[in-house]
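What follows is an incomplete set of chains from the complex, kept in their original frame.
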Amino acid sequence: MGEVISEGDDVLIYLSGDKRWLITVKADKRIHTHAGYIECSSILGKRYGDAVKTNLGRTFWLLKPTIEDYVLKCERKTQVVYPKDMGLIVAKTGLASGSIVVEAGTGSGALTMFLANIVKPNGHVYSIEVKEEFLDVARRNLKRSRLLDYVTLSLGDASQGFGVSEADAAILDVGDPWRFVEAAWRALKGSGKIVSISPTMNQVEKTCEAMFRVGFADVECVEVLVRGLQVKTGATRPATRMVGHTAYITFARKVLGGEKTLKEGVAESMDVVSDEEG
Amino acid sequence: MGEVISEGDDVLIYLSGDKRWLITVKADKRIHTHAGYIECSSILGKRYGDAVKTNLGRTFWLLKPTIEDYVLKCERKTQVVYPKDMGLIVAKTGLASGSIVVEAGTGSGALTMFLANIVKPNGHVYSIEVKEEFLDVARRNLKRSRLLDYVTLSLGDASQGFGVSEADAAILDVGDPWRFVEAAWRALKGSGKIVSISPTMNQVEKTCEAMFRVGFADVECVEVLVRGLQVKTGATRPATRMVGHTAYITFARKVLGGEKTLKEGVAESMDVVSDEEG
Amino acid sequence: MGEVISEGDDVLIYLSGDKRWLITVKADKRIHTHAGYIECSSILGKRYGDAVKTNLGRTFWLLKPTIEDYVLKCERKTQVVYPKDMGLIVAKTGLASGSIVVEAGTGSGALTMFLANIVKPNGHVYSIEVKEEFLDVARRNLKRSRLLDYVTLSLGDASQGFGVSEADAAILDVGDPWRFVEAAWRALKGSGKIVSISPTMNQVEKTCEAMFRVGFADVECVEVLVRGLQVKTGATRPATRMVGHTAYITFARKVLGGEKTLKEGVAESMDVVSDEEG
């Protein structure tokens, strides 16, 4: 009935809604909230799922953090990919335990954490970032979520090559993804998936062009909208506010063959993309 | 540069858009399409990502099926969960290799396949279905996608118990999920995630009530909308048609404690759910 | 090239985005903004469309308020109907100059203003409100937008009757619209349109039931989502935030005939509504 919480474990202290804190248990720590404080010593020996009371008598739950909690609570220097988008990336790439992934644009490492959690323990994520300060943040986030063992972080320009071959998927989370499409092609195995994440439609246009030119088929671009439902018996309704846009996500698969074959095969694909809606 | 395709391998024969076929390679088989036929013998020895031509000269790509392809091409007797919803379930539960999952309502086994692919090789999915004919379909789908080893299928009424304890997640994909909430609570470990998938708001109301009553906190209900972007340089626009609704997905986490604690803690959560929008 | 602005005219002082003020020109008034002040005397004699500078040298435009500006800037005691929803109501009811409309639930009068603007100068809106304090607000809003001549405001319970017959449309903007459906039926002419505006699905269920029971056909319920596009050459993207929900809007048309005919005709309609999606 729940793992016992020990010194050094992570706990999500949960009150309600956005009122939640991700902490690491240290016997001599005191957690302050607007609803009173909790002594960490009172958490030790409890189980995940148990309740604890603040000095003011408010009930908090001690939850075991999931990867989503680590993502939402991570230290961030950049706009991070949303869980809704991360989920679709896993669903459409087929990434699973054992997969090899390359990533251009580590940023704060949020997506890197999520990917590492999926491919562990036998897979690996190779992530390249051009800004050293972002790498430091990402390293801290990966360490905290205990996923650093499944990730290799490198400083550099991934458009010059990922230093990996036969990868199952290549993720581009950079401002100019079209510049990285060729390096992604070289890093992937045949039929491997490329994924590009961009907020503007102009980025998508350039990236799709590059994909068709370099040798990718089954190009598909989508956006994900998540809307909350506010559930109250007899008064259930969609939430008043929602996130209107985070990014377009473009998916495609690496194809092989000489230039002539590529042209013929890709022409078939493109025809369809452009004719579909008349 | 791509695995070599051998007798018995699965291949996604891809032309464009919806024109794609999931086949198992048998040397003496011939694949018929509206754009001509392909001899399977001509596929043997090619690599995933290679092209092949039909007798009419049309170029097809030989792609390695992902879990999404198996889901979209699976044999179905029931409405199956969409990849967009599957992705969010993984993102929000934190399921990964090694996780233990229980599922009420195997249906055609599409979601079961997806979950098995995420938890393999060390995790396991225990799925219970009340209709024998659905179990047969699910078994065939799991076998085809080579995931049956990671799944235990049972005939029965999961509301009487899943026969498992300390599970990481419990998935309810049935018409009356509120009846299964208590069995899910017993099957889960403390802080474990429950997920309920239902098309109507009335089902969601009843299920959320049951969750609060039985002992779940952090209850959240959402719907996922995916919209395609039709990319054509200089004429990019959202797709004309889209899926308007599949299901509401409700997430929550098991909490422990006597009745009094539950009431106090859950009251805090409920307050917020109902007050959030005023 | 633009009407000349005189004493007593309304002007929308526009800087950018949300920075806009709806004022009535009075020669001796000074308009204060975060970007400096403007003397009203400097506006007199200018034309709508002209620019004016603040004492700090910032350029503001002098725009002629539209009905949307009056709605967005109206004094409000209640949640007001959004322009997106108002537009659909006009499009689907066919309201136009000369139409007769009854409204239950004047609220702050925002929708009343909008309807009056459409039916003027020969049509009329009869609006009934149960709270006197709301009527006072509505009266001020209608007066300011110069639409009070086309509206009759009454204090009372519209469920007891609108005191009007042969209306073209009946609008229900109340918390319990099902209670007003019969009075709306009596106020409408044959084939006249009823419109009900409600945030929750539970209200919609009860209201649709009442409509079928009382004698309405062609019942249709929708929600309207408006998403902004953030246009910047080379970096165009949907807006980050959007309104996720305001209200469901239900439309139907009054039908006649004895109880038996109603039952038969409505049964046909209901069959379809419920079977459509299986």
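Per-chain numbering from 1; labels A, B and C assigned in written order.
Rule of thumb we're sticking to: a contact is a pair of C-beta atoms (placed from the backbone, for glycine too) under 8 Å apart; a residue touches a chain by one contact, two chains touch by 3 or more.
This structure is a prediction, so every number in the text was calculated from the model and none was measured.
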item: Given 3 visible subunits, total identical subunits the whole complex contains; value: 4
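One rule holds for everything that comes next: only the chains that are shown with their structure count from here on.
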item: Type of chain A:chain C copy interface by residue overlap (half), same or different; value: same
item: Gap in Å, rounded to a whole number, between the CA centres of chain B and chain A; value: 19
item: For chain A paired with chain C, centre-to-centre distance based on mean C-alpha positions, whole Å; value: 42
item: Shared interface positions of chain C, touching two or more other chains; value: 201
item: Of chain A, residues touching chain C in the complex; value: 199-202, 223, 227-228, 234-246
item: Touch list for chain B against partner chain A, complex; value: 1-3, 14-17, 19-20, 47-51, 58-64, 66-69, 83-84, 86-94, 96-98, 114, 117-118, 120-122, 189-193, 201, 204-205, 208-209, 217-234, 236, 239-240, 248, 250, 253-257, 261, 264-265, 268-269, 271-274, 276-277
